[in-house]
Every structure is written in C-alpha cells, then in structure tokens.
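Just below is one structure, and these are the notes that go with it.
The complex is shown incomplete by one protein chain, all other protein chains being positioned as in the whole.
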Amino acid sequence: MTDMTASALTPPRASTRGLSPAARLWRETWGQREFRFGLILILTLIAASILVPLVTGIDPAKMQIKDKYLPPVFLPGGTWAHILGTDHLGRDLFVRSLIGLQYALGISFTTVILMFLFGSMVGLVSGYFGKVVDALLMRLTDAQLSIPLIILAITLLTVSRPTVPLIIFVLAVSGWPVYARVARGVTLSERNKEYVRAAQILGASHWRIILTMIAPNILPPIAFVAVLDLARMMIFEAILGFMSIGVQPPTPTFGNIIADGRKYLINAWWIATMPGGFLLLALLSINLMGASLERARNKLFSGQI
Amino acid sequence: MNAPATSSSPARSERETILAVEDLGIELVRGAERRAILDGVSFAVPERGLIGIIGESGSGKTVLGRALTGWVPEPLRQTRGSVAVAGRKLSQLTNEELRQLRGRTVGYIGSDPGTSFDPTLPIGVQIAQKLRAVVPHTGWAAAKKRVLDLLDQVRIPSAARRFDEYPYQFSGGMLQRAAIVDALVAQPKILICDNITQPLDVTIAAQIVRLLRGLERDLATAIVFFTSSVPVAKELIDDLIILDKGRIIERGPKDRVIARPAEAHTRRLIDSSPRIWGKDVDVPRNTTAAALPSDVLLSVEDVVKTYRVPDRTRFSGTLEVKAVRGVTLDIRAGENVGLVGESGCGKSTLSRLLSWIETPDRGHIRFQGKDMAGLRGKELLAMRRKFQLLLQDPYNCLPPHLSVAKTIRTSLDIHGVKRAEARERARAVMHEVGLKDDDAERLPIGMSAGQRQRVNIARALVLEPTLLILDETLSSLDPAEQSRLIDLFERLQAKHGLTYLVISHDLALVRKVCSRVAVMYLGKIVENAGNARIFDNPGNPYTRALLSAVPVLDKGPFNPAECLVDGEPPSPINVPKGCSFATRCPKAADLCRSSEPLFSTSEQNRNGVACHFPYH
Partner (left out) sequence: MGFVLRFLLRRLAQGVVIMLIVSMAIFTILRWDDSKKDTPARLILGPMATQDAIDRKTEELGFNDPIPTQYLAYIIKVFEGDLGTSYIRAESGMSLGATQDDIQTQRASVLRLMLGALPMTLQLAAVALLIAMLIAVPIGVAAGLNQGHWPDRLAVYLSSVFVSLPNFWLGIVLAFLLTAQLGWLPSIGYRGFTYTILPATVIAIEMAPLFIRSLSVSIAAAVRQNFIALAHVRGIPSHTIFLRNVLRNIAVPNLNLFGVQIGALVGGVLIVEYIFDYPGFGLLTVQAVSQRDYPVIQGISIISSAIFVIANILVDLVSAKIDPRVEL
C-alpha cells in the first residue's frame, strides 16, 4: 500500500517514457560517475593485461639477476622500464601483475558463472516446489554454508594437485549456497504472488513460470551479488595462491607474487605491496560498478526512473 | 473533555475554528519537474464540526489529509498557503511543537489498517506507548486502563486479551477499530480519517461508520472525513467538499450537493456512486434472456476444499481450515453470475478451484461438460484458454519486470502462437481495452490501478476465452474508474459473447451486471437466485444483512437497525455447529444452533436458499 501511494504520487519522468526497462537501467547506471570510472579502469587494466606483454615482449618469468630489487618508478632508483619495480629474481612486477590479473579474472569469472547458474537453479527449484525437494536441497546448502571455504579448499587442493579447473571447481563449490539461499528466498515470496497464479491460470507450465516469470525477478538481486562475488573470488584465488595451493609457479598470480615478496618485505617492500595495490585497483573498479548498477536497479524497481 | 456534546453545546456559528486551511498549494518537485498536487485549497472546520471531503483517487485527497497533520514528505513541497490547527500554523512550528500538536490535538487514521501498526509489538502496547509519549506523566497503569476502556468502547471483543495481541492476529476491521482508538486515545480536538472504510468489507465498513457516528456524539472532536464514496460520506457527514485535481470545486450541505450538484464533475461522481434500488437503477439487460434455458457452461458439483495448517499451540498436529464446504453452482452460457460474501467466506478459494490451479478434495468441476479432473497436458492447456480468471490485486498480478506488451504476448506464447502474430494481436487487444501504443513499453510500477487492470484484462482477453471469472477485479478501483471498466466489460461481452462469473463483495456492482447471484458464507452457498429476487426479496437473513450494509444514495428496503449484523464471521477452523450463520443471525432459534439447514431448491433446481426460516 505504501508502495502504491508512493508510485501514485511520483509517476516516472516523462522523458524516460517509451524506453525499455533495460535501456532505462543502463541510462541510469551510465549516468553515475563511479560506474564510468570503474568501467574505464577495469577495461584499461584488461586491455593492458593483454597488450603490454605482447607489445613490450617482456617475459614475466624471465629473470635478470642484475636488475633485482629495482624499486617502482616513483621511488629513487626506479626506471620506466619497470614501472612497479622488480622482484628478488629481477622479474618485472608490472608484467607479472598483469598476467596475474588475467588468471584472476578468468578464474573468478568462470567460477561466478558456474555458481550463479548452479546456486540459483537449486534455489529456484527448492523454493518453487517446496516440501521434500526443498528440505533436501536446503540441508545440502546448509552443510555447504557451514563449512568455511578455506577448510574445504585447502583440504581438496592439498590432497590433489591444484590445477586451474580444480581451483575453479573448489571456489564454485564453496560459493553456490549463498546464491541458492537468495534465490530460494525470493522464489518463496514470488511464488505466492498473484502474477504467478495468473500465469498458472493462463496455462503456463511450472518450468515456464520458473524460468520466464520468477527467474527474471530473482536474477537481478543475485546478479548484483555476482558482480561483488567476482571481486571476492579474485581475492580467494589470490589467497589460494598465497597459501601455495593456487595456480602453481612459474605462472605468476597475485597470491604467489605476494607470498614470494613477503620474504623480502624488509629489503624490498614493494614486491609484496605493489601487486596487491594493483589487485586492489582492479577490485575497486569492479565493486564500484556493482554498487552503481545496484543503485540504478533500485531506482528502476521503485518507479523513480 | 469526555462530557457528551449535547444540545447545550453552542450553535455552529459560535464555535471556534479548530482547523483552518488557507490557499494551500502543494507541488511535486523533482529535478526540473514541477507538478501541482493541491492548488489553492481553503476551508475551515469548527470545533466538533464534521466535514466530508470527497474525491477520486488522484484528486489529492491523501496528500491533503496528510498535510493537515503537517506531513508533506519528499518529493512534495508546500509552496504557498497555510494549515493552522487551533490557531497555530503548522509550517511555523518547531519539530518538537509539531510533534506535541500531532499527538494531542490531531488524530490521524490512514486507509491501510494492515500497515498502520508495527508488526513486532502488541497493539495495546503501541497505543499505550503513544499516549505516554504525547501526554507526559501518564503512568503505565493509567495508560493501559484508558486504552482498555477505549478498546471496549469501539467494541473490540475481550479487549483485555486483545491488548497483548499482535497486529497479524487482528482482522482488517479490528485493526481499523484499533487505529481509531489510537487516534482518539489522547482526546484530540480533530480527527482526520483518510478513506478508512475503503479496504473493508461492506458489513465491517458499515459497523465502522456506525461506530464513528456514535463516537462523534460521545467525544468532543471535529472530524475531517476523506472518502471516494459519496454514500459513505452521506451516512456520516453534514457538509461536503468536492475535491478534483487538487482544487475544491464545490462545497455545501450534503442534501443540497447530492440533490442539486452545481458542477458537472460532482454530478458524475454522484452518478457513478453505487445504486441498488430505486427507479433509475439499471439492472442487466439479459435478465430475461437468461431465463431461456441455455447450455450449462460451467458446472460445479459439491466441491470441497480443506487446508491443513500446523497448530502452534501444540507439540504436533494440524488444524483444518474448511475453506470450501460443499459448493454446487451452474453457470450457463451468456449469463452473468455473481458470487458475493465477506472476506474469508471462501470466495477466493473457490475461484482458485474454478480456475483449476488447485484441485478440489471432493466433488466435480465440469467445463462444457468435460470433467476438469480428467484432462491432462495439451487437452488441459487447450481447455484453460477457454476460461480465464482476472485477479483481485492489480498491484501484484502483473509480473513486475515485464513491460505491458511483453506481458500480453506471454499469454499467446504459452499457447504457442507465433511471435509476429502475437505482436499484432497484442497490439489489437491493447487498443480494445483502452491502452495506448506508448504504454507498451511501460513497467507496471508506474501505472495506475485502472491501467494495470486493463493490462490484466488484455492479457486474458487475448486468448479469446468463453468464460471470464472476475475475482474482485474491480474492488480496488474508485467508482469512476470502476464504471468505465464495467462499460468495457459490457462492450466486450456484446462483441465476443463472453460469460462472466463476478466474484465480489461489492453488491452494487453485482446488482448492475449480474443476472444471477449466489451468496456465500463460511464456505457454503447460502442463497442462489435471480437478480430481482436476491435484491428485492432475499430468503436468507444473511443476504438481508449484507444488503442493508451497502452504502447507497437511494433508500433500501431493509432497515439497517433490524438487519445489520454485529461482529465478524467465525473462523473457518472452528465452524459453528448447526447453521454457520446462527452465531450472528438476528433471527436465530434453537433449531439453527443444533442442525444445519439444507439447501432447498426450487424453480428448475436453480433458485435456492439454505435457511431454516427462509423469507422470515
């Protein structure tokens, strides 16, 4: 009822009439400074991670002992040849970070898609059909939620050799329950709404209702969790690398660079901190985009745009 | 202050003005957009005065009602004029002064009792806390006693127990009574009622109006009563103000305004008010036509539905909610059948059964002679196309994320119509129900209730059904919008040869459109007869009670004092023994409390009544 009076009092602006909801969402999102900032930053970083190793031809694994412990460019002794400096073996930290970013993004992106699909499917089915199906799936979800990711991850990855698919599997396995929970919660409240009843009366099948009526409603709230999880999974990938159960050297990842650098913290503090700062920048751009997207969505669905 | 307002009170002209609104202007300001919501509204209310402000939805009544309490939320802005309560201009008060004034001098009752109280605190506690917040130095015991007294006074049964119950344990009518107590607890000088009977059943709304009338005599308070219904205002109020598009277009004593409205809009409002009896009431044209035997389209035979809910008071076990307790009903092609009853009588459950999204525990539902229970897969899908249900709540029955055009196309998509064809037919049907082309890409959120209901109609109509079940489809709309949709339904019927089953608590609506009416009480049909029979000579005392509660401008044949029932229907968990209406029936005898009356039929098994003493 409050919703009713609010929308009756505040009809949408005339200028956005006629645009599709997706177009309005995009307009509002793009209108926010932090979104543009985040998008440009992450695109630049991605472009750099692909182009810089190609263009400069610097091999991230190439050691040049004479160039070891070079500080970043903004410190005395730094050179433009090694913007973020070099590590204890003379490897260029900027290129190593860029390669690390490729892996981090690739792994977290795949992971998020997997757990998004699996988790929301479980949640939809559980919430829609209820009863025994629900009870079974929810116990499974709770079990998964109750065991911290890190315990499961280090157990699995220490017992078997850490490969990229296994890392993705481990991260996805520990991440899906949140999606299942959110999806189930929304499904439960949506499935009793009149429009679901209306669709049943129209003759729509259960799967049509789940996929075309309920899923579009639950996907937006989950999609924003997913954008934020993209960043979270990058952190987890780095943690695994840091505990030396991530992608194995000589492939550089944020985790193993920082773990290596930690040993030389006192002599060359930039080895551990610079790649971390680089990762922070990437995460920040993703998180800012997620936050702006969510704000725009809230406006759209409260009828403000 | 509790002294009764008797004849010793001064004449109206000598009373002091308690509320003065002068040239009030409120605008909606958002970015560069500015739109006037209220435009130069002026009126005054004397102490103990009674003023009714009538307006359709969108006329600015809710904004005005709130502004009288100094509540002008963003993005609204008061641009000129003033509201003065007891001589003090609200806009000049500090927050603390405004708070004091709000609690003590002004009482406000909103239109939605369901969301007026904090769901996590007991009702009585909330009211007592309010009293203690606005009247300093009130002890808890004194506050509680005052609340209990008032709860008794508004006839909330077993007030002492209800004091500690939570809002979700109250029905809408009981919540509205509690809201009245809350508004009156600090003995305000003025009471603002914003459309308070709108969401309630007629019997309950009539009880509330009767209650207010009583309170108005006992308490020395002025009342500003906002409503969209002329008859409700007429029941209660002496002076009327007509509000349209944020302006006062007419004012005067009710008899003059209703009998001889000066403005065209006022006349329209009055004409669109519900009428049941009287000479100029149009009853369905096909009343006589329906007497001719035609094929039975939908046949409902002894249908039963019982739900089980867990019993929270015991370690294990469930309670049985007997929602539908054996309903038999025939609907013939071309006739319009009405199904009426208070909320909770099982109408909605029955509509779910009829639309076959739930299956009955017992009994048969046959459509065009085929038993629905025997249909599967494609056959069932094809059958579903022929009967469509239009749901009650226009705010929730449309998928919120789909644009209007998409929503309509989905219907066709389900039934396998090709995309290009679907697009064309969706466009055509949108025009038919009165939607414009540029509504196609809108989301339901920005649309009015009437527009949403049109989308809802379009979505069902595009399937070319034979039977449309209207489940309270029109009840959340204001009278003007309602009559526009009734016209639409009539046009559609003439064009497509539709049959309607109208499920509603709105008897005036049923009088206007239905040739046959079934009355439902506590899961059973207690009377079923033709339009004329039901409205002029009903057999069941319950039907009479319902009829006497309807607010109408014309005078009905039933004396409310004689027929109106007290209290609320019993819970379908504890169905009383004997006749289920016996607990509220003014005519109940011993027989009624011990044995259940059978549904006795007459006239080719079509008319009937379930009562031990029919037409008594």
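Chains: A and B, in written order; residue numbering restarts at 1 for each.
Methods note: a contact is a pair of C-beta atoms (placed from the backbone, for glycine too) under 8 Å apart; a residue touches a chain by one contact, two chains touch by 3 or more.
Because the structure is predicted, anything quoted here is derived from the model rather than measured.
K.L.:
Which of B:Val134, B:Ile204, B:Leu240 or B:Leu546 sits in contact with the chain that's absent?
P.N.:
Final answer for the missing-chain contact: B:Val134.
K.L.:
Check each of B:Tyr108, B:Phe170 or B:Phe226 against the chain that is not shown and name the one that touches it.
P.N.:
B:Tyr108
K.L.:
Identify the residue among B:Ser59, B:Ser116 or B:Ser580 that touches the chain left out of the display.
P.N.:
B:Ser116
K.L.:
Taking the full complex into account, find the residue in B:Asp182, B:Asp506 or B:Glu527 that is in contact with the omitted chain.
P.N.:
B:Asp182
K.L.:
Across the whole complex, list the residues on chain A that are touched by the chain not included here.
P.N.:
Residues of chain A in touch with the missing chain: 1-2, 6, 34, 139-140, 142-143, 145-152, 154-156, 158-160, 178, 181, 228, 231-232, 235, 238-239, 242-243, 254-255, 258, 262, 265-266, 269, 272-273, 276, 279-280, 283-284, 286-288, 291, 295.
K.L.:
Which residue numbers on chain B touch the omitted chain?
P.N.:
These residues touch the chain not displayed: 66, 69, 71, 73, 95, 99-104, 108, 110, 112, 115-121, 129-130, 133-134, 166, 168, 182-183, 186, 310, 312-316.
What we mean here is this: only the chains that are shown with their structure count from here on.
K.L.:
If you look only at chain B, which of its residues touch chain A in the complex?
P.N.:
For chain B paired with chain A, touching residues are 28, 30-31, 33, 37, 57-58, 62-63, 75-76, 111-112, 114-115, 352, 355-357, 380-381, 384-385, 388-389, 391-393, 395-403, 410-411, 414-415, 438, 441-443, 445-446, 448-449, 456, 459-460, 463.
K.L.:
Sort out for me which residues of chain A touch chain B in the complex.
P.N.:
1-5, 7-14, 17-21, 193-195, 197-204, 208, 212-213, 216-217, 220, 300-303
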